[in-house]
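Since the structure comes first, as structure tokens, the remarks are kept for the end.
Of the protein chains in this complex, all but one are displayed in their positions.
Chains here go by letter, A, B and C, matching the order in which they are written, and residues are numbered from 1 within each.
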């Protein structure tokens, strides 16, 4: 009976591992342990921990570990806080394997703590390419991890080229696509939208006409540029004047720059077409992608899950640069005119064909199966 | 005028970067900044900081960051402590580039803090292969670093295969070899040995007959095995009964196991042929390697600097497994008979030819030159 | 030449020590060192560090140390972060005496770090009485401090009754009153108010009619009650419908509860008479107290500086319970009707006589003088 400890630090983390958590919990040879921390605990980011509990998962520990400030320095310190606390928790929970999800800053704490403590590390979403500091974090975690769960063959190939043993690399697909697939298999519609007014703040909009879905995060390696960058996107929205659902940025360094830009825009322009949200239950977000005329910003979701959905996407700036993408993605720089043009082109194109680039919807059970049976060795050695 | 900030966390760190520090300090376009922390501050490990100051370097900051216990958990926590403090210090010193040395646990804090803070990271000793958690740390730091200073072409090739841009990889040789080369160019002898009695503890030995030099550290990924492992080595020494200089282990997880084994052996056997030392000035250690009949243990020094010196070496256990080595190294398992046999074979062979496998003695100035002139970009992206 | 190191962690801290900082800087036998941290660094709290720099002080170090969440647990962790970082900074700055200001959670880190490090601790605002955890912190810091600067004789008497040596207790007055006194000596008017529109958010108000000044912070020992408590105050404002300047709460545990209550009220009622501010330069805040018809909430300012000014004040709830107060303060419970009644009574009364209960305006130079000449002993011993 292996104990599988999943660490969740953000809303994105949770959607990236939820289907695997369900599969681990359901597996006869596995016990699920759950540590929730970082921005997943914060009201400002929508208290993801409450969503997790509402989904029936009970955290074994909660670790407040975000040093406030959202500067590059506090991002490092937050990781340090995680590294100070996770060892005590791992000693209490004694997991057989720890799951480190993706590439956000706090997952480095998970991977370092577990690897140093001779606890095998399983890593999802390795081998992908993007911009921002995530690119470095993702590959550094790969070098600390003992079992790899890339989303597709391209990513697997990169992991192996980086010197990892091929027999520890398991192409499983992305668990985020599992959630998309499940929703599309059932209804796939937007469903009831009474939350639209109850949650969020800003304009009163309806989703019965074509609407935009916007999510733009800071690029840590372009720290200090965020307010200008979001300004261009907001100017584009101002010109497009379509019903828009817009998310506040995540907790990366520079988040405050983007939030400030959004607050100022809102004060000055009082846009009657944008409603702002901190966070959505994952299912709602997927349904919004399915329903939206165009997804805009630099989130990975419209590129990853978006490929499966076929949602027309305008990817802005460098944050997703280099990432494998399907036909549904058009790039734009931080330039209002470019963004407007790309959005108009996407809206006139409409929905794309579904592309299984990031998985076919069966990642969760595959991950659980490997975790239950794969040999778990802690001594790594470069394969060349 | 670029500010180059070097972080030193241990005696091994210092000898691995000293010649580069001298070259940086002497370079007209560079300013040296120095942060000393971790075990380099501890009396128990010989107060390396005093050696550093005696060499004329003035630390800009000292960071106590070792969480006591030497367990896998405290190794992770110590790294966390470093990650909490280095950002504040980097904000005070505002370096243009940070130098992360080698592969010990605390250097991960250096690399993560600097990379997250968009400060370019230069890394020495990347691309090498060994056992223990150092193997994972070394390659994870490579994935966070922006400029690479491998010791030889083999290591450079591995760094590039891991996806780093070839134009950021500079084969410079190992700065530790610079110190060796300097000593061998001048006299190369043992020099005066009045320290032999003044320092250390244990038996009263002389070095005018063939003597052994022993240094065995814990293997973090074999945590809990240390006392048994050192026991075999000590039993071999008991059989060899030659004048022996033996070092206490470093601060890795499991250090206490090894130290306990050594203390017990000393209490029980009161060996009249071993003298124990916490630490040596680097130059003394090099002279001891030059003078010794055989180096024993699992330190990297007899493999790296030892290649240049040609010192007969018996490498014990897995800690150096996979590392590029010259003809001077024989392997032995943790088995007293194997160790004795290998040592006797090495003694009868005598000194080997000098091998430039880890450099030719000119690494320091090459590193300074690259740091002064290389473009420093913070956004990385996998090269394939 | 004694080095005096002042630690500032919040906007309140700064106004509580600013006049002493000026006096220290001007003193021929003293050197001022300055560490700025905690919420004084955060944009959300108005970036007090920028105000400090605009006033001509240059921080020697900035320490991000707020663990986000504003729960009782993160308040403790933030203090822990301070305790981890301040020792390194004190070792760099080598102060002869450290000034710990008041009673907010992070000042415990200052007092503990300095006292443990045998650096004499000078403490301002000791011996006062209030509610919330501040009450415990204040007296605990007194027991760690070596030089005491109470604001008045009552406070001094309590410090001595707690067992401190009378010859280490110096009644100097509160430095916050120095700023008030200075302003009232010159003009004392509201001055130009073009900032009124430029800063803040919410309604467009003018200050040429009687206006209210509201500042209500969480009571940490009543954690979880904040949203209800601020609700009553907001309901009272709703009934009073006077031009109102309202501040967001400080960073204590429960801050988010109060902020949430304010945000919801604003969304629902869109009050056309309240303008919200994060923070003011101290001088502006003093001028607002001088000009306002009534100060409302649970901040200590209208009780302390307010006594000198004579500003009619309605003190709500337990946060200031037990504090020495002048005639200008009326108490009200968390009850909208009680608050409304008290405010109306105060407005009809108008300005009170100036009361020197918290000092006469000369605290800063007295503090500097003591710091320059008092004997500084680190070994304390209960005086009975």
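The rule we apply is simple: contacts are C-beta pairs under 8 Å (C-beta built on N, C-alpha and C of every residue); 3 or more make two chains touch, one makes a residue touch a chain.
Everything numeric in this text was worked out from a predicted model, so none of it was measured.
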item: Touch criterion as defined above, residue of C:124, C:152, C:181 or C:220 at the omitted chain; value: C:220
item: Touching residues on chain C - with respect to the absent chain; value: 72-77, 79-88, 90-91, 105, 108-109, 112-113, 115-118, 129, 131-133, 135-137, 139-144, 158, 161-163, 220-223, 253, 318, 321-322, 378-382, 384
item: Residues in chain B touching the chain absent from view; value: 41-44, 64-69, 71, 73-74, 77, 81, 201, 256, 260, 267
item: Interface with the undisplayed chain - residues on chain A; value: 61-64, 81, 84-85, 87-89, 91-92
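Keep in mind that, in the parts below, only the chains that are shown with their structure count from here on.
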item: Most central chain, Cα average position; value: A
item: Chain centre separation (chain B, chain C; CA means) in Å; value: 51
item: Interchain centroid distance [CA atoms averaged], chain A/chain B, Å; value: 39
item: Multi-chain contact sites of chain B, meaning residues that touch two or more partners; value: 81, 84-85, 87-88, 91
